[in-house]
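Here the complex is missing one protein chain, while the rest keep their positions.
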Amino acid sequence: MSVSQTGRLLRITTFGESHGPALGVVLDGVPPRLHLDLEAVQQELDLRRPGRSPLHSARAESDRVEALSGLFQGQTTGAPLCLLIRNEDSNSTDYAALRDLYRPGHADFTVQAKYGIRDWRGGGRASGRETAARVAAGAVARQLLAPLGVAVQGHVVELAGIPIRAVDLEAARSHPLRCGDPVMAQHMERAVEQARHDGDSVGGVVEVVARGVPAGWGDPVFGKLDALLAGALMSIGAVKGVEVGDGFALARMRGSEANDAMQPPDGFATNHAGGVLGGISSGQQIVLRCAVKPTPSIRHPQQSVDRAGQAATVSTGGRHDPCIAPRLVPVAEAMTCLVLADAWLGQRALVG
Amino acid sequence: MSVSQTGRLLRITTFGESHGPALGVVLDGVPPRLHLDLEAVQQELDLRRPGRSPLHSARAESDRVEALSGLFQGQTTGAPLCLLIRNEDSNSTDYAALRDLYRPGHADFTVQAKYGIRDWRGGGRASGRETAARVAAGAVARQLLAPLGVAVQGHVVELAGIPIRAVDLEAARSHPLRCGDPVMAQHMERAVEQARHDGDSVGGVVEVVARGVPAGWGDPVFGKLDALLAGALMSIGAVKGVEVGDGFALARMRGSEANDAMQPPDGFATNHAGGVLGGISSGQQIVLRCAVKPTPSIRHPQQSVDRAGQAATVSTGGRHDPCIAPRLVPVAEAMTCLVLADAWLGQRALVG
Amino acid sequence: MSVSQTGRLLRITTFGESHGPALGVVLDGVPPRLHLDLEAVQQELDLRRPGRSPLHSARAESDRVEALSGLFQGQTTGAPLCLLIRNEDSNSTDYAALRDLYRPGHADFTVQAKYGIRDWRGGGRASGRETAARVAAGAVARQLLAPLGVAVQGHVVELAGIPIRAVDLEAARSHPLRCGDPVMAQHMERAVEQARHDGDSVGGVVEVVARGVPAGWGDPVFGKLDALLAGALMSIGAVKGVEVGDGFALARMRGSEANDAMQPPDGFATNHAGGVLGGISSGQQIVLRCAVKPTPSIRHPQQSVDRAGQAATVSTGGRHDPCIAPRLVPVAEAMTCLVLADAWLGQRALVG
Partner (left out) sequence: MSVSQTGRLLRITTFGESHGPALGVVLDGVPPRLHLDLEAVQQELDLRRPGRSPLHSARAESDRVEALSGLFQGQTTGAPLCLLIRNEDSNSTDYAALRDLYRPGHADFTVQAKYGIRDWRGGGRASGRETAARVAAGAVARQLLAPLGVAVQGHVVELAGIPIRAVDLEAARSHPLRCGDPVMAQHMERAVEQARHDGDSVGGVVEVVARGVPAGWGDPVFGKLDALLAGALMSIGAVKGVEVGDGFALARMRGSEANDAMQPPDGFATNHAGGVLGGISSGQQIVLRCAVKPTPSIRHPQQSVDRAGQAATVSTGGRHDPCIAPRLVPVAEAMTCLVLADAWLGQRALVG
């Protein structure tokens, strides 16, 4: 709910700045006797890692995860699990020029306004690098969900205004743009390259699908499953919109179209609702989409102000992705896994 | 964070079912010495109340609010404030036919799947009537924010697929459809009437604007102001999508367009971000929009199943709005006020 | 964790003042399908009620409990359960003389210092009457625990410095002093009468025993079962000390004496630890004792100050028990039941 912590029963606390010694997360409430596959955690981190393709930024981080606590002979013990990722390639001098400047679209101004102090090295706590800790935590949650038959997968469904026309989730997992439509992905790649060439950036839409969630997870009223998922996804830096199922399109439908008819014994003819009714999972696929704004760091000169309130022009050099939507896929998956695993424990507490 | 509670410092707990004895809310953490205007609370409830116009459902509830605790000589004392609303016009026999039927688009099936028991009288806890408690709580939060110069107002920006073309927020407050564009509102009314005539329903989009929020409210990482607002709005029954600022449209912009340029000393040229940067308020207007699905209760016959898993046809008679988006406006305002007042207290705790 | 709320999964929020319209509690997280016996709840309230014997204060309150939500056909639904108790015999004029005086041993001064406002009618929120809401909530928790074989019972083990020498828990439940040693109880009664005659008051020690708690409840580190129980008991108004098992006497033992030897297969030879090891229940009886200070309201004149900081003499007339330890027994039982039921749900969430 608050600040750097989230979750109710599976509760995580993240810490760390872009250019500090390390990032990490403590997971409290992990059920005991899970054989934790740390290599699988590492693989999730690798999917988030920058520098994976020429399309991405060049910061070289190995992002090796280390488990500091909560494991005994490879199993969770029920004690808090701390996962640590040391920072390596943090060149703060790139950022020295920005120490007194507020980059448009960034949290520079608001962090200063809030705290009266700002770690300007690489965005400090407000850096996208913070999401590495989420991905590590989400990978643990994913392993809790797997034995229940729950699988969570995300993909890019739109980039630079170009929507997909076909979906192959398996292909999406290995594609640099995390896109499951190889044809449209080529158009997307060109748009990203063009943006990079122009010193500009583009946004996109990420969809996450959770399969295998049984009916009954999620708690009315304020703990509605979709409310928690929306809050979790919106807490990811660049996300500015979230929808469940048909989302905003539902606002334009009639009830007779929007209502998903039920079929004996407990199925549904359609899934406009996106797998959640009244805040409780219905047993259908849970479908979420989030709007990712274009990367705010661009070479293109922008009007801004400095800390003294004087006009200034900002051009962000350094290592920046012209599009972060693909790298956001594992983060959105992680947040979804965390909310779902927490909802599972909540339902187990309620009805045994 | 959980279940029927939300908020961190200004923490509310709601209770009550559609056809039980009463609805209510306990607000814990209300600062002392607020001269609470209970009449103003009542007015907010009246705006949410059904039966206000021929366009709305006919259930007659006076929704009189009673303060049971936390007040002394008209002022808050710092003790928990309980606000109670007795149910009056609850005719459960209307619903007896539905006791074993799952209405499409409703929580009937999921509530049964979750709890193994379901209060079928008027939707029980899953009824929209639950939002009365939110509105009462939000009206208190509004009074906490007012002396700080913070004002929150919502309106319908789209109904039945018909968008507004002009905005007059004052006019919106008194319009039955909560729409600030009198011209388009006429088209909307016709669409609602047509839906009612067809035994069907329509959805809409509600926008909430918060003015006067100073820079610095909201807490990275998981307590981002927009994440909390999105979660709060998505926790309202019929909401299926939430966006901040330009929301999904930002996914189609380039960074050079999406970034709001800053102007000396601490202003902005545009407000694509909707008043939140890095999860912290920027001092601009906070702009939120939520997608409201069409009312699921329709006269139009729908395919469904009963509790035994047998096919059944459902036609929801009774008193139902063909469009609940207008009545959702005070609810969305209330949730926004609650999140903002909580963020204010959080910032006060952090920096004094 | 906070203010007027406690519990993690079975979470309660209390509200109400001594002379306001009502007291109440909302229980969130109650598992569904509990056949709630409201009469049993009422009986617990009756045990706490003043005016039960000539030894007690004369305020006449029927303390009838009303369930406002969360029940359907006599069963819990999983929705929040609100229990309400209307105040009846609240004669504030008794207290008008005290509106500007700070009674020694009371929260009058500290409430004013904290909030800058004080509901002086009968102590307001700081009245012992607040505990009625706890007792109602605890009675629900007791019904959750009963099917698991967990029984919680308290009794007075010392009063006015007079310790018991024998224990009959059944007899204690019906004795006006909640004392299970009829011989020593006669001495206690005389001491209470003498204190009343002197315009003074006496304290006592209350013990609570929980039987049937299986091994494995409670969460290291900060959620230790005894830590939560100690915090819960210490949150009762007049309690100034709490001990588990042999408590302070353990500080004077040697390890070879204090350690409870284990016996095959999983039993213990003694129970110095009071049923908790490392914060986790051991399967033995859980034994808690709390020190109850003498009632601060006495007829005996006391030196004090008024709100202006001027010296004043206070003599508290009105209806006051010369000893509240017996009336604290059901409150201590209630808090114990609430913590245990919450620990049960926590363990269920953790291991299924």
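Letters A, B and C name the chains as they come in the text, with residue numbers starting at 1 for each one.
As a convention for this text, contacts are C-beta pairs under 8 Å (C-beta built on N, C-alpha and C of every residue); 3 or more make two chains touch, one makes a residue touch a chain.
No experiment lies behind these values; they were computed from the predicted model shown.
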*For the chain left off this view, which of A:P21, A:P182 or A:P265 is in contact with it?*
A:P21
_In the whole complex, not just what's shown, which of A:E61, A:D119 or A:E333 touches the removed chain?_
A:D119
*For the chain that got dropped from the picture, name the residues of chain B it touches.*
9, 29, 31-32, 78-79, 220, 345-346, 348-352
*Against the chain that's been left off, what residues of chain A make contact? List them.*
2-5, 11, 13-17, 20-24, 26, 28-29, 32-33, 66-72, 75, 77-82, 84, 114-119, 121, 124-125
*Touching residues on chain C - with respect to the absent chain*: 1-6, 8, 14, 102, 104-107, 109-111, 113-116, 125-126, 130, 158, 160-161, 195, 198, 200-205, 215-224, 226-228, 230-232, 234-235, 237, 240-248, 250-256, 258-266, 269, 273-274, 276-283, 291-298, 300, 302-305, 309-311, 325, 346-347, 350-351
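Rule of thumb we're sticking to: only the chains that are shown with their structure count from here on.
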*Separation of mean Cα positions, chain C and chain B [Å, integer]*: 39
*When the C-alpha atoms of chain A and chain B are each averaged to a single point, how far apart are the two points in Å?*
26
*Centre distance in Å when chain A and chain C are each reduced to the mean of their C-alpha atoms*: 46
*Where does chain B touch two or more other chains at once, residue-wise?*
2-5, 14, 114-116, 125
